[in-house]
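Here the complex is missing one protein chain, while the rest keep their positions.
Labels for the chains are A, B and C, by order of writing; each one numbers its residues from 1.
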Amino acid sequence: MDHIIDAGQVEQHNAARRAALQADYDALGGMLSRRGVDIEALTAKAQTFAVAVPSWGVGTGGTRFARFPGRGEPRDVTEKLQDCAVIHQLTRATPTVSLHFPWDRPADPKALREQADALGLGFDAVNSNTFQDQPGQAHTYKFGSLTAQSQAAREQAVAHNIDCIELGKTLGSRGLTVWVGDGANFPGQHNLRGALERYIDSARAIYAALPADWLMYIEHKLFEPAFYCSTIADWGTSFAVAQLLGDKAKCLVDLGHHAPNTNIEMIVARLAQFGKLGGFHFNDSKYGDDDLDSGSIDPFQLFLVFNELADAALRDGAAFKPAYMLDQSHNVTDPIESLMSSAVEVQRAFVQAALVDRAALAGHQEANDALQAAQTLKHAFRTDVSPILAMARLRSGGAIDPVAAYRASGWREQAAVKRPPKAGASGSGIV
Amino acid sequence: MDHIIDAGQVEQHNAARRAALQADYDALGGMLSRRGVDIEALTAKAQTFAVAVPSWGVGTGGTRFARFPGRGEPRDVTEKLQDCAVIHQLTRATPTVSLHFPWDRPADPKALREQADALGLGFDAVNSNTFQDQPGQAHTYKFGSLTAQSQAAREQAVAHNIDCIELGKTLGSRGLTVWVGDGANFPGQHNLRGALERYIDSARAIYAALPADWLMYIEHKLFEPAFYCSTIADWGTSFAVAQLLGDKAKCLVDLGHHAPNTNIEMIVARLAQFGKLGGFHFNDSKYGDDDLDSGSIDPFQLFLVFNELADAALRDGAAFKPAYMLDQSHNVTDPIESLMSSAVEVQRAFVQAALVDRAALAGHQEANDALQAAQTLKHAFRTDVSPILAMARLRSGGAIDPVAAYRASGWREQAAVKRPPKAGASGSGIV
Amino acid sequence: MDHIIDAGQVEQHNAARRAALQADYDALGGMLSRRGVDIEALTAKAQTFAVAVPSWGVGTGGTRFARFPGRGEPRDVTEKLQDCAVIHQLTRATPTVSLHFPWDRPADPKALREQADALGLGFDAVNSNTFQDQPGQAHTYKFGSLTAQSQAAREQAVAHNIDCIELGKTLGSRGLTVWVGDGANFPGQHNLRGALERYIDSARAIYAALPADWLMYIEHKLFEPAFYCSTIADWGTSFAVAQLLGDKAKCLVDLGHHAPNTNIEMIVARLAQFGKLGGFHFNDSKYGDDDLDSGSIDPFQLFLVFNELADAALRDGAAFKPAYMLDQSHNVTDPIESLMSSAVEVQRAFVQAALVDRAALAGHQEANDALQAAQTLKHAFRTDVSPILAMARLRSGGAIDPVAAYRASGWREQAAVKRPPKAGASGSGIV
Partner (left out) sequence: MDHIIDAGQVEQHNAARRAALQADYDALGGMLSRRGVDIEALTAKAQTFAVAVPSWGVGTGGTRFARFPGRGEPRDVTEKLQDCAVIHQLTRATPTVSLHFPWDRPADPKALREQADALGLGFDAVNSNTFQDQPGQAHTYKFGSLTAQSQAAREQAVAHNIDCIELGKTLGSRGLTVWVGDGANFPGQHNLRGALERYIDSARAIYAALPADWLMYIEHKLFEPAFYCSTIADWGTSFAVAQLLGDKAKCLVDLGHHAPNTNIEMIVARLAQFGKLGGFHFNDSKYGDDDLDSGSIDPFQLFLVFNELADAALRDGAAFKPAYMLDQSHNVTDPIESLMSSAVEVQRAFVQAALVDRAALAGHQEANDALQAAQTLKHAFRTDVSPILAMARLRSGGAIDPVAAYRASGWREQAAVKRPPKAGASGSGIV
């Protein structure tokens, strides 16, 4: 495997921190053993964790008001892969990359796959894009894509999705994520039912092109870019559509795509119960689809989501395999740093959920002992599993402190030299 | 039919207003005819409108902080029926009453039905109550009813629902509305999936007892009385459960039971499309389940809901017959006045939706002319159809101005004398 | 005054509609007179209404996901003024334009003022822009402008605001609107108090440069572009700052800049009571800062805002003169059409509020007759004042149906020819 950051540098980084980590790890191990928990089992579990990185996440994001680019931003999919490799090299938690077409359409798919192989990376679900018009595009998506009144626009959008599948096949991907911005800005603009009927027709055409071992992930979103209604606005609609399409259609939960006050972990539980939980776009938010770093605003909610996932895994066993992906917009940080620390935050929730004493929890639930049931979750949540995460990284060949190692490596400074900005660069900043 | 308010009084009320109404009606008729609309057809349509009144709505409502009772409140179901009869006599829009058990359990169901017949009233869906403990009840619902951990509590709740069906059959009702407050106040208190599994089991037992010509209405609610999660919290869950139960299970939409910013008319469209729209609890809200008078906060939203209903009726014809009920808490007004004016507001939205030029609307939608599509709706909404509503009432035997006629009748003052307050009266104030 | 649309065309448009309007006007007049209301007084009042048009509103807006440009978009401030002149010519309700610098910085301010004079337009408050970086700008606003840690960036932002004042003086403007996107995306990124201290220092420097007859409008916004916190996030902060600055500092209320469920009319009442209501950015929204057309989502709320304004005008007399401006993003409509119909919707709320029987309302309030108080407002709101608005336009020299007259004029088609799109056009789509 090619290392992007010099392996010696990482080794040096770890050497300077190894003793302190071991001391913290031992201290935590002692505390856990007094609770009857084996730290080694948790560390081994932590090492199994993986979350995909979105190719578009390595560029600086923006808002409708402005985008403030960073230095050394990747200018094409090849450079994006390099940045993704840095993230995985240091965290050992992000072995796959999720591509977005046409932004990431490779000139030579085979070469791209070889580059990924060399970097130890694979490809997660591919993403279609029918929320923008591309230069030279025959039919505009201004008034919708899969739901458009124009049959030609719908067919174009369907064909693009099928093209994404084809491309994904050459890259070794096994899933297609379909998110559309289709909706309306005015009451009356859409016939609400008609728009969904057209969506279902279009989705069926895409579904028909899906290979047998692929999944189609349907992503709902409450609002933006449409501001009065979105055709696939909530999990109820996404669920109903996935039922109509068939077993290979699943629902994708983006943590920022819900109405205020929504209990997201309950949606996760529902979709798991009904066999339609496809996966996640992880991020965090305070107001809308803010696409902030995972766990930065409400880390307890992220834990509660993983608590449901742990419950589902216990019930459904190996068959339960939702796809995990980060989906964030990094407007004020170095995207590589944000993605590394976000991967760690999601992994943290995964490990904390593994710490929950499920037998005790079930006992408190049966006894209607709400206080102790809640404390059972809080007890796991407030355990600082940082030493476990660091040890898992160390053992898997990553860095004890990925951000520090990254900063020490000088990667960004080198990128700033190697990658002078393109004028009017696009394909970034949108999530 | 027995008249509650003296018919002569109503006649006198109308006589004093008839000429002015006719002038307004003619003026509006002229304006409508210049738009190609026949006012007589609209008036005839308005006369077909009916919405059920909730028996508990005729008492003064309250909050967890306080209840401030009004004068002359009904003390039992017989007196409640009298108040409901006043509402229907003056509005001609509320021919049915929705009962709530055990609050309204009649000593003699046959006598109650005869009273209703004499008053020209019928019975809409009956409502079960498993969100309170009744004196002498064997098993508490403190920790849930249909979802309770305790099998005995679940069986008791199921039995109560079946008892409601039996009672409803004797009264001529044809539907059972099931709303439960079941949920949790703490993360961890419930196993989210386990609670829904128990709910489904319980609901199946109730469904099995449903007569062939009955419907079971499942009502979701985001929160309150449970504050961390509610088992039936959203339309997605209600829809999934209704699918599992069978064709006689439908979803009920209460306008105040959604997350902030939710597009309710879209939920209406979705449920209609998937054949699961059972009916409504009409009210209005600004913050939570505020149970304010229908149309008092966001009248345009109420219109947009009826716009979807008109669209569904056009598509699905006579088969499309959702149940309409008011469900409000009247804390600072005379409940009879609030229910009369709310019935009129819902009827207003019904007539305004009938005014929408659907061919023009469809044309604008096809042409992606969002502005004119929106204006087509607004044009109908801003038409002041008050003269149509008043004329419909007049022609159907009601009052031109129901609140004024009611005040003139002295009904409340007489009730205040006839119905001295019971100490610690309950069964009111909860919606 | 130069006419942009051929006067003969408008005359022809009106001629075809005059008789029907007169008939509707007379019918409404009769209805109003039966309520004791003089339609002529309302029409005269309607003719006094004016709301400013934002220069950036005449371009197609967009979201962070995409912008779908329309045909014939104005390419510079001169062309924007032409479009604004069309709006005012047909509606007679938008005599002023609000400019945004540096987007609208004229090469020759004097020439711009002469163009505006010739078109019968004046200039409303000018807007500064420190939420974007301009090409060649010395200091970035990526991490804030008036609140930036960097003193140089703060000074640059202050200097830009003072430059806007200077430019505004040459154009005859009398106000400066200050909206900053400053805030943070992460807890901890800002010292919350430190950021506001820096804001206050910067604002004081701008305030010191304000001419004696100018006002400084401070605009708050809950979120976007900052997603964890915004320095001027709510009316409380905006109010506190305006107090510290002095009498010439006022608060500006944008209808889309509040938390979900906020009672905006109450904020209007508070600011009016405390002497700090500066003015409005009118638009509508369902979710966030959606910048939809005014009155398109919640027309009753717009009416309630004007109900407060009418109350304040009654109390405070001529001294009460808040500034009115539209501030919308037109993503799927012709911006000229949206601005025309939005101006009419705001004017509609103004006239409806004038229809409220304030003596009756006060009487119901004193008697705690909540139902009749509410009905007094609803009675005014549901009056269809369209004939009054059309007659006011006609008498003031505008078009009976502005959108129809505009479409008939062929203005957009001509603009599409005269104004071929610039590559990578910016300065549009942001509100």
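General observations
Operating definition for what follows: contacts are C-beta pairs under 8 Å (C-beta built on N, C-alpha and C of every residue); 3 or more make two chains touch, one makes a residue touch a chain.
The structure displayed is predicted, hence computed values, not measured ones.
Screening C:Gln22, C:Thr78 or C:Thr262 for touch with the missing chain picks out C:Thr262. Only one residue in the set A:Asn14, A:Gln273 or A:Ser296 touches the chain that does not appear here, and it is A:Ser296. From the options B:Thr43, B:Asn161, B:Ser285 or B:Gln301, the residue with contact to the unseen chain in the full assembly is B:Ser285.
When the full complex is taken into account, the listed residue touching the unshown chain is C:His190, out of C:His190, C:Arg348, C:Arg393 or C:Arg412. Summary of contacts with the chain left out: across C:Asp133, C:Asp201 or C:Asp234, the touching residue is C:Asp234.
Screening A:Gln115, A:Ser341 or A:Ser409 against the full complex identifies A:Ser341 as the residue touching the chain left out.
In the full complex, chain B makes contact with the omitted chain through residues 62-66, 68, 131-133, 140-143, 181, 184-187, 189, 222-225, 227-228, 260, 285-288, 290-293, 296-297, 331-333, 424, 429-430.
Interface residues of chain A facing the missing partner chain: 20, 23-24, 27-28, 30-31, 34, 260-261, 263, 286-287, 293, 295-301, 332-334, 337-338, 341, 368, 370-372, 374-375, 378, 381-384, 386, 403.
The set of chain C residues touching the chain not shown comprises 142-143, 149, 184-194, 196-197, 222-223, 228-229, 233-237, 239-240, 258-263, 265-267, 269-270, 272-274, 300, 304, 307-308, 311-312, 315, 361-362, 364-368, 370-371, 373-377.
The rule is short, and it goes like this: only the chains that are shown with their structure count from here on.
These two copies of the sequence, chain B and chain C, are related by a rotation of 180 degrees on CA atoms, to the nearest 5. Measuring from the averaged C-alpha position of chain A to that of chain B gives a distance of 43 Å.
Per-chain CA centroids place chain A at a distance of 39 Å from chain C.
The residues of chain C that reach two or more other chains are 260, 286-287, 293, 296-297, 332-333, listed in rising order.
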